[in-house]
Structure formats: C-alpha cells, structure tokens
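With one protein chain held back, the other chains of the complex are shown just where they sit.
The chains carry the letters A and B, assigned in the order they are written, with residues numbered from 1 in each.
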Amino acid sequence: MSSKKPFILIVLLLAAIGITIMSFKGAPVDHNTLATLPKDSIGSVKAFMSVYKVLKSARCMNCHPNGDVPLQGDDNHLHTMGVKRGTDGRGLYAMKCSNCHQAENAPGIHTPPGNPKWSLPPANMRMVFQGKTPRQLALQLLDPKQNGGRSKQQLIDHMASDDLVSWAWNPGTGRTLPPLSHTAFSAQVKLWIAKGAYAPAR
Amino acid sequence: MIALKVNDKSYQVDASPDMPLLWVLRDLLGLTGTKFGCGVAQCGACTVHLNGEAIRSCVTKVSRAQGQNIVTIEGLSLNNDHPLQKAWVEFDVPQCGYCQSGQLMSAAVLLRENPNPTNQDIDDAMSGNICRCGTYPRIRQAIHKAAEMQKEGGKS
Partner (left out) sequence: MSDQQTAISRRNFLKAGALLSGGLLISFTIPQANRLLIQDATTAFAPNAFLRIGADNSITVILSHVEMGQGIWTTLPMILAEELDADWDNIKVMHSGVDKDYNHTVYGIQITGGSSSTWSEFDRYRKAGATARVMLTQAAAKRTGVAIENCTTKNGYVIAGGKKLSYGELATEASTLPVPQNVTLRPPAQWKLIGKGVKRLDASVKTNGQAKFGMDIQFPGMLTAVVAHAPVFGGKVKSFDASGAKAVPGVKEVVEIPTGIAVIADHFWAANQGRKALKIIWDDGAGANLSTKTQVDAYQKLAHTDGLKAAQKGNVDQGLAKAAKLLKAEYVFPYLAHAPMEPLNCTVKISNDKCEIWTGTQLPGIDLAAAARILGMKPEQITMNVVFLGGGFGRRATITSDFVSEAVHIAKASGKFVKMVWTREDDMKGGYYRPMFVHRINTGLDASGMPIAWRHNIVGQSIMAGTPFESKDGVDSTSVEGIADSPYFETVPDHFVGLHTAKEVVPVLWFRSVGHTHTAYVMETMVDELAHTAGQDPVAYRRKLLQKSPRHLAALNLVAQKAEWDKKLPEGRYKGIAVHEAFGSYVAQVAEISIDNGKPRVHKVTCAIDCGLAVNPDGVKAQMESGIIFGLTMALYGELTIEKGQLQQSNFYDYRIARMNESPEIDVYIVDSNEKMGGAGECAVPPTAPAIANAIFAATGKRIYNLPIMNTPLKHIS
C-alpha cells in the first residue's frame, strides 16, 4: 500500500508537466477556424499515408474490424470467445467489454488491456478500418456520417487526445506499439488536414 | 478497510485495493463457490455479477467493487430455485462441476437481457466460459428450458 504514494506523486508531477507544456505550446485552439496551410495534395496524401499505417496497426485496427468480432494480437486474429460488438459497441450479455477489460491494463502478459472507454464503435457507426484502402479510409474519416459526426478539427482533437486512442501508445506488457509515436501521429493527422485533407488515389 | 456488499450482506475487508475480487471473495470471505480457473479472464470460472454484469473477478480489483452490488453463485437464488439452476439439474448439466458457477452467472445475464435466446445468442453470451468436460450441449438445452420456465413463472 505504501508503494502507492510515490506512484501518485509521479502521476501528479507528470500531470503538472503536461499542463505546463500545453500552456506553453502556443495559441489556444479555435474550434471554428481550422489552422490551414497552402493546399498541397502530395504533402497531404503523404501525411495521410503515415496516419494510415498507424490506423492499420494492430493497436488501432483490432477494435475497428470489418465484422462484429474484435481482433486480437499483432496477427489480427478474431478475438477468442467470439465476443461481439452489440448495438452500443460495448459487447453482449455476459461478454461485455468491461466484464474483462478494466479501467487500466491488467498486470502481466496476455491479460486484458484496459481503458475506461474500452469498446468498439457502435453498430450504427462502425468506423471499419480493416480491409479499407487508404482512399476508402481517408474518405470515411472525413465523412461526418461515418466518423461519428466529427468536424475536421474534432477529428484532429480526437486523434491527438482521446483517451481510448491514446491507449494505443500505452497498450500494456507484450503488445507492440503503432509505427509512429502518438505525437508524430497527431502531427501527421494535423498536416494531412491542414494541407487540404486529400484522399489518396487508391 | 474496503466496504463490500455481497449477496445483500455488508462486509468490511482488510485488503489491498489491487487485490483481485476473486481472492477477496474466496480467501477473505470464504465464498468458495466462485472458482479460480485461469487468472487472466480466459475461462470464466470466476464470473460474478457486479451491478448485474457478469464480470471476471480474477482480473477485477476489489477497489472497483467497493460499495457496489456483488452477487456470487451463493446468492443467485435463495433456495437453489433460479430457473437456470432448476434446468441445470433437470438436464444433468454438471459433470466435474468446477466451471458451472461461472456458466450459471453468465447465463443469468443472458436470460435477464434476452428472455428468448436463440442458439446464436447463447453462443454470443456463453463462449467466455470454458468447460473442459464438454457440457456445452446440455448448457444450451438447459438455457432454452430455463427461458421457458422463466416465461411460465412470469405468467402465473
């Protein structure tokens, strides 16, 4: 129990640093006016291809399957036990996500990873990544009817700071990380949209 | 001390907040009906209800259950008369019996949320509970039977 104290101190310290960094990081984000750069289809697509690699990595794609069963592991196999999405994305009956997945990763390897929001996209907004070409995925991400009603700015914010998205970079013991750091990923999302949010040709 | 409410009884337990609920129930409260099978939420033997949901107590810290409503197999019914328990006995479901507490706790959530489960619904609810004796066909039959009994009980 006493070992908890230093842990809490560190968390507080990190939070403080985070706040400091954020407050120094520049102008406050204006949600109505999206920061733009000169339109650059080549640069935009290039940025998106980096984003695409992350989205297709196991940590992201496994919860954006093309069926109703989430995926597991770096080989994207179907989740053992055949757990299902359910209408709200939180599972079915005795196999709801949070029955096993806690608010944080369970200790040890091969134990359930966790997050307070652990779930799939809901049945009416499935946000499938699996099997999508770069073009298909880019268009889907930009379409509020398919992206959870998000504006471009909200999309950037979601990718940068959503708690469940951030989990991909803190996935627990034994799980590989996405190919870019979260910071680099967020920057690429921003760049993709700032340069015109172009979708790749294919 | 952590305050727990299990099967409508209140307990104060002296446990580290990160101790899994399973071991609090079994080793501190003596409620051994809830079983240890894998320790990593693979087998479902440790399934109990936390506010009505069929959580795997082996990976659930006791801190999550603090002050919440916990029901274990010992509290599923007052006189072993939950429709599922009656159907389990009628179809001679248990063999070694070790997994059956977890099976019943999972099935109870299924029946509550879906009074007319299809075979597919049973697959979707019950595939998190392993039975090494292979009692699955009888579990399936017994769930269908319990659904019928539940309906009849509701009518009278």
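Here, a contact is a pair of C-beta atoms (placed from the backbone, for glycine too) under 8 Å apart; a residue touches a chain by one contact, two chains touch by 3 or more.
Because the structure is a prediction, the values reported are computed rather than measured.
Undergrad: What is the set of subunit B residues that contact the non-displayed chain in the whole complex?
TA: 16, 19-20, 23, 26-28, 30-40, 42-43, 45, 72-74, 76-77, 80, 84-85, 88-90, 92-101, 104, 122-124, 126-140
Undergrad: Determine and list the subunit A residues touching the chain excluded from the picture.
TA: Considering the whole complex, subunit A reaches the absent chain at 1, 80-82, 110.
In the analysis below, only the chains that are shown with their structure count from here on.
Undergrad: Subunit A to subunit B: how many Å between their CA centres?
TA: That gives a centre separation of 33 Å.
Undergrad: Going by the contact rule set out above, which residues of subunit B touch subunit A in the complex?
TA: 16-17, 40-42, 44, 47, 53-56, 59-61, 64, 105-107, 109-110, 113-114, 121, 123-129
Undergrad: Please name which positions on subunit A make contact with subunit B in the complex.
TA: Subunit A reaches subunit B through residues 1, 80-84, 92-96, 98-100, 102-103, 106, 108, 110-112.
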